[in-house]
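Removed: one protein chain of the complex. Kept in place: all other protein chains.
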Amino acid sequence: MIALAALTIVVLTGLAYVASGRQASALGAQAGVELHSRPTYHGLYAALVTGLVGFGVLIVATIGTRAVLDSQLRSALPEEAQTYTVLKQDRLISDAKAKGDGSIVSRPLDNDYRVARDALAETYVGYKRTREWGVAGLSVLLGLIALVLSYRRVSPQHRARNASEGIIRGTLFVSAGIAILTTIGILFSLIGETLKFFSGVPIYKFLFGTHWSPLSGVFEGQINPSTVGAIPLFAGTFMITIIAMLVAVPIGLMAAIYLSDYASKRVRSIAKPLLEILAGIPTVVYGFFAAITVAPVIRRTGEAMGLSVASESALAAGVVMGIMIIPFISSLSDDVINAVPQSLRDGSYGIGATKAETITKVVLPAALPGIVSAVLLGVSRAVGETMIVVMAAGQGANLTWNPLEAVTTVTVQIVALITGDAEAETAAGPAFALGFTLLCITLVLNMIALRVVQKYRLQYE
Amino acid sequence: MNMHQSPEMTPENASGRTSVHKTDDAKRRLKKRYAFETRFKFFGIFAIALAATALFWLLSTVVGKSLGAFHETYITLPVELAAEKIDAKGNRDPKDIRAGNFSGAIKASLRQAFPYITKRRDKLKLYKMVSNGAELSLRERVMRDPSIIGTTQTVRLLASDDVDLYMKGYEGSLEARDVSGVATPLGTTGKVRIIVESNSFSSILARVKDELRDKAQRFRDQARREARGIRVFQRRIDTLPSDADPALRTDYEGRITAYENRRQSLIESAQALEKKANTPGGTEQVSSALPSFFLAINGGVVKITRVSPDAVEGQTLVPLSSDAPAADGSWQLLVNPQSEAGRRIRDAQTTWVEELRKAGAIDTTFNTRFFTAADSREAETAGIWSSAAGSFWTMLVTFFLSFPIGVAAAIYLEQFAPKNRITDFIEVNINNLAAVPSIVFGLLGLAVVIEFLGNDVFGRDLRSTALAGGIVLALMSLPTIIIASRAAIKAVPPSIKEAALGVGASNVQAVFHHVLPLAMPGILTGTIIAMAQALGETAPLLMIGMVAFITEVPGSPMDNASVLPVQIFRWSDFPERAFEMRTAAAILLLLGFLVIMNAIAVLLRKRFERRW
Partner (left out) sequence: MDALVEVPTPATTTPMKPIASPETEQQDVKIVSRNVDVFYGDKQALDKVSLDINANEVTALIGPSGCGKSTYLRCLNRMNDTISICRVDGTIEIEGEDIYDPGLDVVELRARVGMVFQKPNPFPKSIYENIAYGPRIHGLTRDKQELDSLVEASLQRAGLWDEVKDRVHEPGTGLSGGQQQRLCIARAIATQPDIILMDEPCSALDPIATAKIEELMHELRENYTIVIVTHSMAQAQRVSQRTAFFHLGELVEFGDTEQIFKNPSDPRTESYISGRIG
């Protein structure tokens, strides 16, 4: 039904374009009539108005009537269901909906329930039909009205071009605003759940507690505050990030230096795409690589040296994450190294410095702010990286400094909580609190990095 | 700083008779400086080489592991499609046929092929050689053509992943070993003993004894670790302050005794093993941690369980035709170098596979199923088509949302936005959004998108559909597309827009008629790269529940779906080796798509590259 309405609105839009356009050209063909806008703009104006009204009403009405449908359904509960607990009523409603939609329905609790459900399902089907017809009819009707009104506005004086350009500008502005809406959405969704979580758990216990096992000792949906200490997760994240940066920064930086100041054109034409491929590999592939190849190699090597290595060691995850970040560091440092003006290099060569001396003593110090910000961005990446650690790091929250042991990270725990089989209501609290912490850390790192880069740019512009 | 002139700064020096840069000292310093130069350059090459090695290692891992996934194995057997089993009512009603006992028919045909397998345990092993997928495809075949009910048909039965891996050589293969002398079997079925007129089996025995020694060594290592425990607690007792709790002391002493006892028993076991190993001859058990040894004699096969230099004992897997002595050269000792404990396929099954191979009833062909089938819990029937289709629908939604919105936002910010606080804020905002970890977008999807799509928008639950995934990924790729599009629009010289404005075009006309078409290649390139990123994205989709097990190929964005990277993640979690291969093959496919997308982006850039 809704799809049909959408299709009708599309047709109406086309109709508006053709009709108004024709009307305008007919007007324009009359002697002595000077159109302000060309006929196509009259058509465009009518089409834009019709389409926007039609689809706008369709979307708003669909979302708006959903809540109405739910509340109506609740008030239409059969008599025998009035005595049910709220939970049972919820289940009844969702079962009835499922039956009404013709999807898979769970087995009824008892016969009374079945009767109530079937009755409610029938009511639901009725409501649903009404709603669909209502929404579809309303949107088509209003679209039609918009068509007629815009058609009647066609006149030589009507500034159709200006009006439609206004609409276009408005649409462009709204599109740009979606970025803001996304941010607001992120902040609100995270903050909402996080605040709910911290209403039951003191914030210091979360930030400074050393015992992480949020789903143990959950009593009636109430989380035990002494088991949500996130320090082991922060420590694990920190350790893996450090290992990753120890791999990525020297390799990435040296690669960038070599490519920008030493490599011949041919070497560059091979090495750059190579690094780009490394950058384009999805993280899930890195995760597979870490878990299937790197971790066993590290474990065997460690054991050959007489060390005991966990099969999900922090080292394996960190090294592979480092490999992932190499191209990130190298391309960002390449940019800043190239931004160091040639005149500085010339000044150094001009007094007889070697290339290495020029780079280490003149270019790198000059590019340092940019390199620092590249490293910060790399750290922010490593902290937020999920798949590698989910696949190659551990689940257990160990507080250890040994990179050969298994540690867990913030992102691993978010995934474990959300995809685990715990009640969604219970798991959401700690997961969103972790997510919010993660967002704050990465945002701060990014802000600093962007600030540093901006200052650095100013220096050379 | 003092005011004395440096001696080097005398005019004589500077006038060039004896330059400071020509002295021996300078030469020596120069040599050192060049050594540093060489070292530094080497570090650069080394860094590139390391990155290249990592890439090569990763790709070769993926390719190497995926090789096994591109073939599958079939067992060809006559299957009697008995009417009473498949269509008991006899009315050829498709509903009844669907419920028919096809697995029974397949089992019966297997029993017929191996009449000598009688024990229940062995039968189960036999049945496990055929995949469940065989039953499904046989059912489909009968449903298509019910007239074959009641006949006996030659059916290609999909083999289980264990058999498949063995056929491809991943679980070892049988190798013949040199033996000599006349072999006399005592018995033809069940447990048999075979005596040989030579010491043909001494090499096996030596191998078994090596194993015993290894085991003894492991015990001794363990004993040493226990001894370390003793030392630790002894030290604790020694450093115990005099006013310490006496209970602590007793506790420590108790622990020491426990360590000591364990150590003693370990050493004793080790000694016993070493004694056995060092006594020549004797009869020893062949453990499952050793290679598997078989004796092929008088048309039968015996799996060796006990061995002495001139005789073996074992279980017949294929009965012998007689217990007559077999002449030198007419019997064989076969070895599978991979131990039974180290693989999934059982020794009996490998023997039966070999029997099938001899009969020409087993073969391996190209695996089209992998590309056309949906996900499955069994490796041999699992395919990637469902997740590839899911990826397609998801990307479609992502593209149609993020491309128009992203380009529109870029046009606004680059061409129409007044320079004010709001615009600055949007800019900062977009830059920051680009760096938000993808998992946070997943949480956003969980809290907002699912909330909107969750219950019923159009009377359906759209929770783990391509639509929900597409919306989340679209929000995630939006910043990338906006940034790339802005760069492309910025690269169009303002003179072009000015020219359009100069002939009386409106701002909107100038942008849409002149600037946008010129910026389009750049915008498309950026969009394709963003799409490639979205195609490989996993974490946010895990958050919104696209990890579900999807056995049906989604036909629209409103169907429940999985995507390729999530499929890879799910499969990589399964312990079976066959799944590992399929994971690698799926990765290869995903990388293939990414390469194609990036190649298109590169081509676009090359084709429309313009220098202003």
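Chains here go by letter, A and B, matching the order in which they are written, and residues are numbered from 1 within each.
Just so it is clear, a residue touches a chain if its C-beta (ideal position, glycine included) is under 8 Å from a C-beta of that chain, and two chains touch if they have at least 3 such contacts.
All values reported here derive from a predicted model rather than from experimental measurement.
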Q | Displayed chains contacting the withheld chain | A | A, B
Q) Of the residues listed, A:G170, A:P202, A:P296 or A:G347, which one is in contact with the missing chain? A) A:G347
Q.
Can you tell me which of B:R29, B:R177, B:R249 or B:H513 touches the chain that was removed from the display?
A. B:R29
Q: Spell out, residue by residue, where the missing chain touches subunit B.
A: 1-6, 8-9, 11, 13-16, 19-22, 25-26, 29-30, 33-34
Q. On subunit A, what residues meet the omitted chain?
A. 264-265, 341-354, 357, 361-362, 365-366, 459
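Here is the rule we use: only the chains that are shown with their structure count from here on.
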**Q.** Centre-of-Cα separation between subunit B and subunit A, whole angstrom
**A.** 27
Q.
Can you tell me which positions in subunit B touch subunit A when the two form their complex?
A. 21, 33-34, 36-37, 39-41, 43-48, 50-52, 54-55, 57-58, 61-62, 65, 404-406, 408-409, 411-413, 416-417, 425-426, 429-433, 435-444, 446-448, 452, 455-461, 475, 478-479, 482, 506-508, 532, 535-539, 542-543, 545, 547, 565-566, 568-569, 572, 580, 583-584, 587, 590-591, 594, 598
Q) subunit B touches which residues of subunit A in the complex? A) 2, 62-63, 66, 70, 97, 100-101, 103, 128, 132, 161-162, 165, 168-169, 171-173, 175-180, 182-183, 185-186, 189-190, 192-193, 250-255, 257-259, 262-263, 267, 271, 274-275, 277-278, 280-289, 291-293, 323, 326-327, 330, 352, 354-357, 359-360, 377, 380, 383-387, 390-391, 411, 414-415, 418-419, 428, 431-432, 435, 438-439, 442-443, 446-447, 450
